[in-house]
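Here the complex is missing one protein chain, while the rest keep their positions.
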Amino acid sequence: MDFKKVSKHPRWIVYALFFIGLLFVPRILSIHDLMLFEYGMTFAIVGLGFNLLLGYTGLLSFGHGAYFAAGAYTVAMIGKYFPQAYSLEILIPSALFFSMVLSLIFGFVCVRHTKIFFSILALSLSMLLFALLFKLYHITGGSDGLRVPLPTLFGMSFKGIRRPEFLSGTYYYFLLGMFSVSFLIMKGIVSSPFGKALQAIRDNEVRAELIGIRVRRYRLYAFVISGMFVGLGGALWTFVNGHVTADLSHWVFSGEIVYMTLLGGFGIFEGPIIGAMIFTYLKLYAMGNTQYWMFVVGGTLIVLVLLLPNGVAGAFASLWSKLKR
Amino acid sequence: MWIIYILNGLYFAALLFFISLGLNIILGVMGILNLAHGSLYAFGAFIAAWIIIALGTHVPPFFLYISLLSGLVGVGIVGFLMEKSLIRFMYKRTLEYQLLLTFGALMLLEDVIKMIWGGQAYYASAPFVLLGKVNIGGNVYPAYFLFVMFIAFIAGLLIWLFMSKTKLGIMLRAISLDREMATALGLNITGLSTLAFVLGAGLAGLAGALVVPTTPALLGFGHEPLILAFIVVVVGGLGSLKGALVGSLLVGFTRSIGIAVFPEIELPLLFLIAGIILVAKPEGLFGR
Partner (left out) sequence: MLTIDNLKKYFGFVKAVDHVNLEIKEGEIVSIIGTNGAGKTTLVNLISGYIKPDSGRILFFDQDITHASPYVRIKLGVGRSFQLIQLFSNSTVLDNVRTALFSKYEMIKRGLLPADRYSSVTEEAIKILDGLGLSGKESLTPKELSEGDLKVLDIAIAFALKSKLLLLDEPTSGVATSDKFKVMDSIVKAIKKERISTLIIEHDMDIVSGYSDRVIVMHEGRIMAEGKPNEVMENKDVKATVFGIVSG
């Protein structure tokens, strides 16, 4: 067992260096690039949460946009209807709460079924939310969506500052803090006995049931936790984007979440983070260069799935282990 | 008034029937959930609209109606190309990969539509207008809707005959019931799978073609029907043809009544009904 302790250390050193490095990013990147980076970070949180369900529990949901929307719209609606409560210390817990409730309700329906049925239900339920967000436009802004102004943070107000300055200043560190906390919490969940039980469910649900694991219940827990992470990402994303629309609950957007996770590799913990970053840049690059960006992104996805089934991080990991020998 | 609601319900059901039947054939025979099915539907709409507009008003009406079959044929070809280039890589893979590949295909198709036909709306209402209106129980009703129901009825009958009476159809059903057994019996799984996909795609395209005289072909055309088709599949049971029929009727009528009574309630009501059915029978009405 000794060798395990030793090999653990390099990993944590790398993590530490990585997070310290992140502290200096605002000085290196231009404001525009920093905003892009922040988009990537919010999706990294989304990816971490989503992968708990996909990579670790073995359930594929094409409907997690619903929880992203839940978090995002919580922020936007509080901004519109309860502006006196519009501060991050209230917004973030609220977003977590509402995405928890939604994923609990939807998850309860979905986990009673497996595989294809599960995927269809998760997708359909997110479209139900989409339809509601779209049609109840008096409340939600419909297809125009809602504006998301700058929030306050522990009494600190940002009136008079423009969004880019806000984003490159205080908000970056807040976001980094949220990302770090999410990273640590998810790492903890995944290595815990609960995480191991989820993997057992993923690998062989019949045997898992037979060793006394309550498969349905734990799937629901995984669903709700992933929903909350995704909702958190959604809430944090709103400030970078400045605007929320019903599309966030559309299944095509959910598909992008799946795509990112796969792109990075869902077999590795850090995979979704890498995938989120790459996808953010890929999508923007494609959108900036051609009106047929969906063709580019879709084509890349197909190539990826066929050639790199373990994602980018997975390919690197296999390469690394091959080199080690 | 109720006659109109019933007829509308039948009309929606007819369209949904084509789409969900196609989805179920692909699902049953190949075990693949085709996320790009809505795009195939849209493709059919655009092809048909294009041809109808090109034909203009100087041709005998007969040709206008025949051109609706272009949706069936054109998308059947697209389905063939798709299967040969893409889908055939999916058989050995797990569900996740299949969904992702069809998702990628969806994105590709949406932009291919954009590349060919640009972003504008295509109006091809000639077939609709030409059939005029009929009088049903004191109400005026567009005859074109009856025409679509008729086509759906014929198609359903033909498919049923095909599936139960022809050798090919029986082989397809054999595969969907037990793939391993079918391979052991020496059935040509690859060829039959291609056939299933082409058939499924063609049906989606036909639905798109049939609907285009009533609403213009637009980008994003296929999204809503796809969701409704998913609900049909869930309620009717995966891979079941009977389920597609019953599910389509159920969803079609719910939609018709929902729209008449309170438009916002349509989707939530559908989900409620689907939810109740699933609680009672988790595999769907005719599912395994």
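All chains are identified by letter, namely A and B, in their written order; residue positions are counted from 1 within each chain.
The rule we apply is simple: a residue touches a chain if its C-beta (ideal position, glycine included) is under 8 Å from a C-beta of that chain, and two chains touch if they have at least 3 such contacts.
Remember, predicted model here, so these are calculated numbers, not experimental data.
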Shown chains touched by the chain that is not drawn here: A
Contact with the hidden chain (one of A:Y67, A:Y218 or A:W293): A:Y218
Candidates A:S30, A:S143, A:S157 or A:S191 - the one touching the absent chain: A:S191
Where the unshown chain meets subunit A, residue by residue: 1, 4, 188, 191-197, 199-200, 202-204, 206-213, 218
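The rule we apply is simple: only the chains that are shown with their structure count from here on.
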Distance from subunit B to subunit A - Cα centre to Cα centre, in angstrom: 33
Residue numbers on subunit A that touch subunit B, as the complex places them: 54, 60, 62, 109, 112-113, 115-117, 119-121, 123-125, 127-128, 131-132, 135-136, 250-252, 255, 258-259, 262, 291-295, 297-299, 301-302, 305-306, 309
Interfacial residue positions of subunit B with respect to subunit A in the complex: 27, 33, 35, 86, 89, 93, 95-97, 99-101, 103-108, 110-112, 114-115, 223, 227, 230-231, 233-234, 238, 263-264, 267-268, 271, 274-275, 278, 282-283
